[in-house]
Each structure stands twice: as structure tokens, then as C-alpha cells.
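Apart from one protein chain that is not included, each protein chain of the complex appears where it belongs.
Moving on to subunit A:
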Amino acid sequence: MDAQTERRLFDFIAHEARLLDAQRFDEWLALFADNGRYWVPLRGGAQADDGSHNALADEDRLLLALRIERLKSPRAHSQHPPSSCQHILQQPALVHGDARTPHYELRTPFVYIEVRGERQLMLAGCYRHRLIDRPGGLRIELKRVDLLNPGATLPAIQLFP
């Protein structure tokens, strides 16, 4: 992998997280490919992708758009007061992909903090991004969020870890 491509991929991951932290959700959604998927499996990294187990969230573009539209509504009661979030990322690692293919897979350990009023929620885990390189730029085919404690009793998680 040439250093330039690697730089581009890592910048993309950082950019994605920055859009979420800035709550620029429409721009964030535009990073997804048409068949893009955002997936938070209930067994975290141990979960196979065979549909036999549930998820905290498993969303296509339609459902992601629903989430984003809802957040814009003044009647989204749970957003009074509003939530905000901060992603803290480690340096991504490229696990798959070479210069001849348009597909890349990256792993990025993270800490996610979501706050609302007096409450603070912290999640940790690892992202697995599957990216496709298109003429228009990189797009997310899959953002898999493997939490360390996906099966724990969790309070409401309102934004996007």
C-alpha cells in the first residue's frame, strides 16, 4: 500500500468521526454508499454476519435518514436537553486492500462519549470499516461498531457511536 492511499483512508476515517461530533449528520450520511450499512452487533466482535443474532442497531440508508430526520424535530423529546458526543480514535489499521482493488477494510479502536444534561455515557470498542473507492471518492459500504460490552444493560444511546 502506498503511503498516499493510506493517508487518504486514514483521513477519511477521521473526517467521518469529525462530522458526527459536529452533528453534521446529512453530510455524514452522504459518506455511505447506496447499499451502505451501519451495524452495531449485539455480540460485538464475536458476531458472525449470518443474521442469526440481533443487533443494537442495524441500519440501511433509509433508517439512518429516519434517525437523522427525527433528531431535527423539535418534538424529539429525548433531545431536551440535546445530546452531544465525542469520538476518540486510535490510528486505523489497514487489514485488507491493495492498490488494484477499490475495496479496503480498516480497523479503528475507539472511545465514544455521549453526554446529555448531567449524564455521561462512555463506550469503547473497535470500528471495522469496509470502504469502496468510487470516482466520486471513498464511500462506506459497512461501518461495523464492535463494542466491548454490547450485551451489558445500557442506557439510551442517542447519537452514533
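Note that contacts are C-beta pairs under 8 Å (C-beta built on N, C-alpha and C of every residue); 3 or more make two chains touch, one makes a residue touch a chain; residues count from 1.
Going forward, contacts and distances are computed from a predicted model.
The listed choices are "Oxidoreductase", "Succinate dehydrogenase, flavoprotein subunit", "pre-crRNA processing endonuclease" or "Membrane bound hydrogenase, NiFe-hydrogenase large subunit MbhL"; the UniProt protein name belonging to the chain that is not shown reads "Oxidoreductase".
Per the touch definition above, the residue from A:4, A:91, A:120 or A:153 contacting the chain not shown is A:153. Residue-wise, the contact with the chain that is not shown comes from A:57, picked out of A:33, A:57, A:94 or A:126. Among A:66, A:95, A:122 or A:148, the one in contact with the hidden chain is A:66.
Contact between subunit A and the unshown chain involves residues 40, 42-43, 51-58, 62-63, 65-67, 69-70, 73, 75-78, 80, 151-158.
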